[in-house]
Structures are given as C-alpha cells and as structure tokens.
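One protein chain omitted, others in place.
What follows is chain A.
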Amino acid sequence: MAILFSRIKLLHYRVLLGRQSVSSTWTPLGSTMIHSLFLINSSGDIFLEKHWKSVVSRSVCDYFFEAQERATEAENVPPVIPTPHHYLLNVYRHKIFFVAVIQTEVPPLFVIEFLHRVVDTFQDYFGVCSEVVIKDNVVVVYEVLEEMLDNGFPLATESNILKELIKPPTILRTVVNTITGSTNVGDQLPTGQLSVVPWRRTGVKYTNNEAYFDVIEEIDAIIDKSGSTITAEIQGVIDACVKLTGMPDLTLSFMNPRLLDDVSFHPCVRFKRWESERILSFIPPDGNFRLLSYHVSAQNLVAIPVYVKHNISFRDSSSLGRFEITVGPKQTMGKTVEGVMVTSQMPKGVLNMSLTPSQGMHTFDPVTKLLSWDVGKINPQKLPSLKGTMSLQAGTSKPDENPTINLQFKIQQLAISGLKVNRLDMYGEKYKPFKGIKYMTKAGKFQVRT
C-alpha cells in the first residue's frame, strides 16, 4: 500500500515538473543539512526561494500545500512533512511559513532552530518580519541567508557577526550609499567569528554605558472547574540590553538562586562558575540578547495571581443560557493586575450573547463564536464582572463541550516565582555603567476550565 502510494505521488510530481520551466536536479547522495528554503505566505504564494546546493523545484511545496489544506488551520500544519525524495520542515511565524527542504537524515531540531534564527535575524535587521519587508529588502535577505548557511552548514548566525558582514538597511545608509557609491557589505573580517567570544565584536564604544536586565515570567496554568490548580508552571527569561564599551566582564548574583534548577543559558555564561557558586559570570554580547531562560514547575512554588469565578449554564429545555464570570486578584503581593483580557471559544450551539460588563469592552463574534472581553486593570475593591444571557439554537440538546476561558494579564514589578537579583558587578573596564533591573509577570497559556 505504501509503495503504491508513493508511486502515485511520484506520478503527480512528474506531471507538475512538466508544467514548470525551472529545471530540477536531484543530487543522488548529497547530505547537505538544509538544501533549500521557501518562504510562503498565508495565501499560498512562494515569494522567496533560496537554494544552498542544487535547485530543488518549487513543486516540492505541493506536498506542503496538501498538508496545509488538511490541517485547516495554519497552526496545525505538522512541522515535519515527508515527500518521496525530501523532507519538508516548517515553522509558521509572522503569518509566513518558512519551509526548509532536506534530503537526508538530519536532526530536525537543528533545522527548526535554524529557521527560528532566520526569523529572529530578519526581525533584527528590518524591525519586523513580514512579507512586505522581506520583498522590500530581498537582496539583503538573500545575502544574509547566504552568510548564514554554507553548503547547508550554519556559518554565521549571531546577529552581531552578520551585521558586520552585511549592514542592515537604514534610510540614512541608503542615501549615503547612493551618493558615495559605497556598499552595505562590510569588507572587514568579522572579528567575532574567530575570537573566543564569538558573540561579541571588538572595539565597541558608547558614550553612555548602560546595562538593563528584564526578568520576565510567564505563568502557564490549567485551573479546573472548582478553581483548583491542575498544572502550573513558570517560564522565565532574563532579557538583557547591554551597551557597554570595550570588553566588560559581568557577574550577576541572585538573592535566591536555588529557584533556578532548570536553566538554559546564552553561550556567553560560564557554566562552571554557575555550577559551583550559583553566580552568572559572562562577557555580554553587544546589544539585546537573552541571558537565560528558566523553568519553575514545582507546584507549591507557583503562586496563582488571579482567579475566575464562573457560572455558565446551558439548560436543556430553554433556548436561553446564563453566563456570568468575575475576575479577581489572588496572590499578587500587593501589585496591580493589569492588561487583563478574557477570551473564550463558545460552543457551536450558542447563537448570540447579550452581556453587560462592569468595566471594559466585550465582543462576541457569532460566526467564530469567539467571546473576548478586554477588562483592563483589576480593582480589588470593585471586581470586574461580565453577566448576561446566551441565546442557544432552539431544539438541540445542550452543547457537549464546555467553553474554556483563556486569560491574559500583566503584573509589573513582580516576578511571581519570587526570583530577585542581588547585584550586578562589572570587571575589566574602568568606567561606571548605569545599571537597571525590571520585573514583570505575564500570563502564558493560562486556562480556566468551566
């Protein structure tokens, strides 16, 4: 059966080849990591293709389109798609599919991580990553992709190195280039590529030396009907923006480093020092970077900052249902919960909802059945609530599925895990930098079942 199937596919493929003018050559035994990359927008147009070895006909993407059709939603397209001669690995970011074509056994995470790096690089270069921007900068994009991968091997993926090789476009530079005839390709050897600190270029100079660290924590949680926690975990990151002259050597210490038992570091962090002293010691990259990410899952450590009281009832006989939810703060250490947003996918049987919020705006889309309520800040003295009725399809029994409530919120100046930075010190340079640290807690995938 499987053999038959692949034969049919092949036939299909040949037919397509006949239509296309692009010549295609299958290399029989090349083991290039990543053969080609196609960028595809949500309406299914291939708007950029890059081949690192021989040209792979874009008809290979037909297998991707088939999978896309089956998946109904863009998010559900499987990340690995087999075809008779290749494997397609894809990520979906910023409404663009980045589809990598590979031909032999390679680690799929390798490819997916690389694709993420491509997305990050585009964003870094152009501010946003979108079809329009990529098309506007197609030559730079092409040059960058060529630098990132050589024969399928990653070459330069650190953005500071890439920026030395190919200057990001700025309005000023474009004007200057046109006048002076100079180019946006650097002609110096990217110093970082060879030093022991490949993430940092030499000769960095700033008039204002500053180092900012943001501790951002996201809570993922599933709360059951009765309000008890089924799972809760914290994904934390420390993002840094370091603009320091020369080769500064930083150490960052925590009040409670024991919280961090599951951490992933930027390559700049000296692992041994962390293992022995629980101190982060590193020469930082220049500019924005993620210093570390961590994971706190032990349930007793995860405080749940908000609660949702809900009363949603579909009655069998009546065509009216009752809907009422209230949101309130729980363990917030006295901080304000803001940016609260409630969304819920209502069952198909719900025709419309007539609701009154005590604060904020709400919408219900009768087509997609999506209810969203932009609550804003929670005032503990006057809890926000949304009450009203649902009109249900007459004559049908009550819906089988209960709606799940999705919650978004932000709490400034609080790391919900309790993580606190103790001090930041700099060695190796003489000047006194300006240092800053900020905390924030956000909802990740925060779901309340009803």
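In the analysis below, a contact is a pair of C-beta atoms (placed from the backbone, for glycine too) under 8 Å apart; a residue touches a chain by one contact, two chains touch by 3 or more; residues count from 1.
Note that in this section contacts and distances are computed from a predicted model.
Student: What name does the UniProt record list for the absent chain among "Fibronectin type-III domain-containing protein", "General transcription factor IIH subunit", "Transmembrane emp24 domain-containing protein 7" or "AP complex subunit beta"?
Tutor: Spelling it out: the chain absent from the display is recorded in UniProt as "AP complex subunit beta".
Student: Which one, A:127, A:227 or A:267, makes contact with the chain that was left out?
Tutor: For the chain that is not drawn, the touching residue is A:267.
Student: Could you tell which one of A:40, A:101, A:118 or A:140 touches the chain left off the display?
Tutor: A:140
Student: Just the residue numbers, please: which parts of chain A touch the chain that's not shown?
Tutor: 21-23, 25, 27-32, 46-55, 58, 71, 75-76, 78-80, 82, 85, 87, 89-91, 103-110, 112-114, 116, 135-143, 146, 150-151, 153-154, 157-158, 174, 178, 181, 183-190, 193-194, 196, 198, 220, 222, 230-231, 233, 235, 261-267, 271-272, 275, 290, 292-293, 295, 297, 299, 345, 347, 397, 400-402, 404, 406, 445, 447, 449
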